[in-house]
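Would you mind keeping the following structure in view while I ask a few things?
All protein chains but one are shown in place.
The letters A and B name the chains in turn, as written, and every chain counts its residues from 1.
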Amino acid sequence: MYLYTVATLVGIYCILTLGLNTITGIAGQISLGHAAFLGIGAYTAAILTVTYGWDFWPALVAACLAAGVAGALVGAAAIRVREDFLAITTMGINFVVVGVFLYFPFFGGSFGIGGIPSPRWFGGPLAKPGFLVLTLAGLVLALAVNLWLLRSWAGLALMATREDEDSARAAGVDVRRFKILAFSIGTALAGLAGSLYAHYLTFISAGDFGFPFSITILCMLVLGGIGTNRGAILGAVVLGVLPELFRPLADYRMLTYGAILLALMRWAPHGLVGDESWLWRILRRRAAA
Amino acid sequence: MTFLRLALPLVMLPMLLALGALPARAQPTIKIGFFAPLTGFAAADGASTKHSAEIAVEELNAAGGIKGKKVELVVYDDRHDSKEAVAIANKLIEKDQVVGVVSGSYSMPSRVTAPIFAKAGLPMVVSYAVHPDVTKAGPCVFRNGYLGQVEGSAAAESAVKLQKARKIAVLTVDNDFGRVTGAAFIERAKKLGAEIHSDQVYKLGEKEFGPYLTKLQGQGIDLIFHTSYYNEGAQIVRKAKELGITAKQEATEGIDSAIFLQLAGAAAEGVTFTTNLNRDDPRPEVQSFLKKYQAKTGSPADMVGASAYDAVKILARGIEQAGTDAKGICATLTNLRDYPAITGKISRFVKGEVTKPVQIQIIRDGKVRSFAIIDNPEVITPPVQ
Partner (left out) sequence: MTATLVQQLINGLTVGSLYALMALGLTMVYGVLRVLHIAHAAVFTLGGYGGLAVYQATGSFWLALAGAMLAAVAAGLAMERWVYWPLLGKPPIATLIASIGLFIGLEELYRIVAGPEPYAFAVPLRLPEIRRGPLLVTPPQLLVMALTAGLLIALWLMLTRTALGLALRAASQDQEMAAACGMRVRGVVMANFAIGSALAGAAGMLVGIYYNSVSPTMGDVAGYKGLAIIVLGGLGSIPGTVLGALVIGLVETLVIGFVEFPLPRDAWAFLAMIAVFLARPQGLLGVK
């Protein structure tokens, strides 16, 4: 049913926002190029399955690895820079990566890559409901990874870095290692989303992974509440489903995104259900009572 | 707390399902799906196809509809984005439950959606997208326009044989349309004995052509062939004129738009281009469409519009003869003979492709006129096995 299509796409968005949350929300590193890692994952999965005949599952792992390694490299660069520089750098990486996909024939160039096969499950191709279950499994995995991160020693270190990098460093936290770790995990998740994306659309092209998509993902995370997993999911669901419900307003979609970002930052920077947001505080109070 | 964290997202999903579970409606009208880039860089083309499709539907309904039922056009904006196109395709099939689909869009959205419609068994008529893979998706995908290979070859015929160009410089826009058409041009031009000086590839959306064109100065170039859309095409001809390059300019259906004329200004004079709409075609149905489009929108009609008009009418013809059964429509269209499309008579579809003459139009005094018609079978027969 049509529902499966929307739900699957929203599930993929959730994995993306959760991954971005790891980088931007938990570790406080600004990434404006998240879509590039989605692209790296998608192209890895596509090329391995189409050109080299790999199976879906190994290609999926490869996609996560490829995106994660790329993220580690960016993380390594993130060490030298702060805030604004990082923002522009990640934006630049988005452009360069898309440029590479567009120009080298190995990646299909301007034709993109088509005919990406459906994943196989016990011998048969996965149908729509099955694919949705797969996507949900990915979502749960992403969520679990993030929760583990929050609880672990690594997570504490990352949050300390986010709050005050210099003090964290003074307290003995190896800032470098943790920045790289955060980036890699976040981008590996994007790689996972990329594999799902490629097999779901069966056709990908460079233009799918440009800066505007990075902004859309960021917008979803910000709307929900940066730094929180529930925010990541809520934001993805709301902004993923809204355009479907309000078709007549489709023309105003990007205008709405812009207005949302602006209004949120101005008056509700914690998003809908972020830690300090009005809504979440009310829910917490109700739960405690 | 942890339970809440895991449970919350899983609770939201049923909400989503509930939101989307709208019941399928009964069908008092005949629904035809239609998608085009209504926003984004191709918005002008999208608008043109939408208006033209609407004209076609108005005409059908004025004549009593199809089998007594009114025709309803279900229009979606694909924003030239593949995710959007996929979502639209699924929606048309499952939610709107259309009888057939017309693509008013470019190659990329058409390519992405063709397999989806093919899998659902729905007939699809593509107005003008040129990529060869579109019709390979299934036996029920039909293309009203030319293949990129046909268009490129025809352009070469015009450039070398008719305009007597010996040394040609090529500018290729970096997308599927540009690559396919440009490659075909170069192959044919070489075969006809012309020398290709260079093939420079530029990105879609490029505005600054100084560096590309300066390379061509003083090289004895007779003609510059470029695959381009109205924005880039206008920049190319303007910059060439600014730099004093006197080579002839030939382009493709990408510039077949009133916007090109506006942006290019005086530099548009003398530019030739391949297309399927002949403004000087004496047939009454062509002139009637041109008048209606001008009256409806205030601008002159263009290639994408005329093609969309034809695509809708072709699909309607299938429905007229076979009813709303998808297989029946497919069979009717496969057996269609000598259909008088305003963008050129279609003798038949071969594997979804048409054989029709290519129009070479020229801009004189700010108006689009006929320059030549390429009907050499070797050139215009689509290369399908």
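As a convention for this text, contacts are C-beta pairs under 8 Å (C-beta built on N, C-alpha and C of every residue); 3 or more make two chains touch, one makes a residue touch a chain.
Since the model is a prediction, treat every value here as computed from it, not as a measurement.
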Listed residues A:T5, A:T89 or A:S277, member touching the removed chain: A:T89
Which of B:N231, B:N276, B:S307 or B:T332 touches the missing chain? It is B:N231
Extract the touching residues of subunit B with respect to the undisplayed chain. 39-41, 43-44, 174, 200-201, 203, 205-208, 210-212, 214-215, 217-218, 231, 234-235, 238, 242-244, 259, 262-263, 265
Touching residues (missing chain, whole complex) on subunit A: 24, 28, 30, 77, 80-81, 83-85, 87-89, 91-93, 95-96, 98-100, 102-104, 211, 215, 218-219, 222, 251-252, 254-255, 257-266, 269
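Keep this in mind: only the chains that are shown with their structure count from here on.
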Complex contacts: residues of subunit B adjacent to subunit A: 2, 4-6, 8-9, 12-13, 16-17, 19-21, 38-39, 77, 81-83, 86-87, 90-91, 93-95, 108, 111-112, 115, 131, 133, 174-176, 178-179, 203
Under the definition above, what is the set of subunit A residues touching subunit B in their complex? 1-3, 5-7, 9-10, 14, 102-103, 109-112, 114, 136, 139-140, 143, 147, 200-205, 207-208, 229-230, 233-234, 237, 241, 244-245, 250-251, 287
